[in-house]
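Below are the structure tokens for one structure; questions will follow.
A single protein chain has been omitted; all remaining protein chains appear in their positions.
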Amino acid sequence: MIQIIDLSITYITPSKSVFAVNNASLSIPKGEIIGLVGESGSGKSSLLMAIPRLLPSNTEVSGAILLDDLDILSLKKDTLNTIRWKEIALIPQGAMNSFTPVLTIGKHIEEVLTFHMELPPHAIKQRCERVMKEAGLDASYLNRYPHELSGGQKQRAAIATALACNPTFLLADEPTTALDVITQREIVETLATLTKEKDMGLLFVTHDLPLAAQICDKIAVMHEGEIVEKGSPEEIVKNPHHEHTKQLVKALLHLEGEEI
Amino acid sequence: MMSLFRRWSFLLLLFIAVLSILAPFSLSVSPNQEVAPPFSTPLWLKRNLPPTMKITLSENILKKNIAWPYNPPTQIHLSGEITLSVPSALVLETPTQKFVLHHLTVGKNTFDIDGRDLSFKQRLNFSPFAQIPSELFSEKGEYIFRVEPDFSAPPEMRGTITFDIKGGRWGLLGTDQRGRDIFSLFIAGIRVSLIVGISATLLASLLGLFFGLISGYAGGWTDTIIMRGVDILLSIPILPILMVLAAYWGKGLWQLVLILSLFSWMGTARTVRAMTLSLRDSSYIEGLRGLGAPTFYILWRHLLPETLPLLLANIALGVPGAILAEAGISFLGLSDPRIISWGRMLHEAHSFGAFTRGAWWMLLPPGLGITLLCLIFLDLGKFLEEQIDPQLKGALKQ
Partner (left out) sequence: MTNTILTANKVSLFYPSRDPKMEGIWALKDISLILKQGESLALIGESGSGKTSLLRVILGLIQSTSGYVELFGENINTCTHHSLIELRRKCGYVPQDPYGSLPPTLSVIDAVAEPWLIVYGRKSRLDAYSKARHLLHTLGITEERLLFSQVRFGLSGGQRQRVAIARALILEPRLLLCDEPTSMQDASTRSEIIEVLNKRVKEGMSMIFVTHDLYLARAAASHGMVLLKGECCEENSTKTLLTAPQHNYTKALVAALPTLSSAIQRDSRTNLLHNLYTP
């Protein structure tokens, strides 16, 4: 389980300091899908990036992030590198546009494997094919270049790369923005099926509450750096506590044609 | 804006500009005047050489002490226009000797004696081949220069007597081959560098902006013609052309500015054109065209303000180029000799043998001056670039 305890993140700029996250606490148990929902600027991406310690250098982080008993925030760089990819894998925002254009998809995955694990060549090949299958892509795509894939296919390739080292936890930051509605649905379903089959924990960050509600066991709503609501989708929709959540749910239900 | 005023380059530039404007008023002597023997060293070097000095006796000051720990001077000159009440003598007392330089009568005395005058040498009982300055100032110690009355009554004097002693040192930066004070020349040279640098770049930028905007926005044949013109101008080597044009148009300052701008607007034009091309198809510009906004309005209200920051940065970075071009041309001797510029100073230092004489104080100031000005404008350009793109400052993108 990943436990985030009283996390605060401040961005320090020459002119002023900006609070991105304020005393946030969240748990991501193994085998569960946790949604982190908020508008742009609410701090959700910062929170997610704090877990593998990938925030920019001008940030101040306080609080604790525990991976079982290990405090990630106080780990040394080399120990941290053993956790990245192998325990916690990241699918960052815009991952599908972050592929190196001159390398094939296969090469991308191989790179991760060679860097983080010691595997003989044929084992690498096997692993690549397996993760592609898990992500819903045909193995032949390993030899394709990123520009030859559609948006949805690239996102699946990003998921496959994240799965390369068999991580226990997946962190996905807006994995479906800029994708077609139907592709969006398929990707989200793939993520859900995947995490349940492999008993992984998934942190799913998005601004789209209905989308998160489709697959998440629990949802945390973020507003202006703070987690204002936590609960299962039913609880949040039927019984919202915070004013912000209430308004959000009301507007969404109104649009869908359902009034409470 | 405030950050500009705190920037070292801006403050330094302001200081230099003020200096160049005020200098003509504060300097009592025109920089072009000869003030000391040529190739004098600065005062703070070679302390054994005597500084060029002027000793005056007037009205009530009839005696002056001269401390002389130096080698003998190169030349001396005595002149005066006075009225005396009693007959006296103009005397120089060395630590061991006393020389009567000139006899003064009652009433009006006008004299002008150079140290090389034969009659003067004879009067002092030296051979015609003697070097008076070395004879007079052969020792190191205290000297006294005064008007000594023949009898005991103190003389009354009206007028001034001037004792010019020409030594080997002068001023903050010495003198050049014509005996002009290098420090004054240095200050005077700021003007030319700044004027040429800034006006040539401004003119070039305006030309570049004009052609770039038109070329980028109009497209089609206009664009092609202008761009091919740019290509042609870019392939012409500047220096030979400048030499030829200098021969035809003369060597004035404004001719130089004109020529420099004519050959440096092309880079800006290309950059502005590229920006205009990308902006031209923005949705809002398309919308404005669709609404029937006139082309001039679109160029003036939108495209110009959007390309301006880039232009300003280009200007700041182009000034060093113009300064160096002017310096280079002056160094080659192609500029007006009547105009004092740093490049010209370097040219004269080179041509008149500063290197062989080891007179590095003639070379270093203008050279360093050019470098400093270039650095200032480069820093200003960097500042302007940072304003355009805050990411360059290392700040977080809001």
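Letters A and B mark the chains in the order given here, with residues in each chain numbered from 1 onward.
The working rule: contacts are C-beta pairs under 8 Å (C-beta built on N, C-alpha and C of every residue); 3 or more make two chains touch, one makes a residue touch a chain.
A quick note: this is a predicted structure, and the numbers were derived from the prediction, not measured.
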| item | value |
| --- | --- |
| Where the unshown chain meets subunit B, residue by residue | 282-288, 290-293, 297, 301-302, 305-306 |
| Where the unshown chain meets subunit A, residue by residue | 33, 39-41, 180-182, 184-185, 188-189, 192-193, 196, 207-211, 213-217, 233-234, 237-238, 247-249, 251-258 |
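As a working rule, only the chains that are shown with their structure count from here on.
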| item | value |
| --- | --- |
| Centre-to-centre distance between subunit B and subunit A (centres being mean Cα positions), rounded to whole Å | 65 |
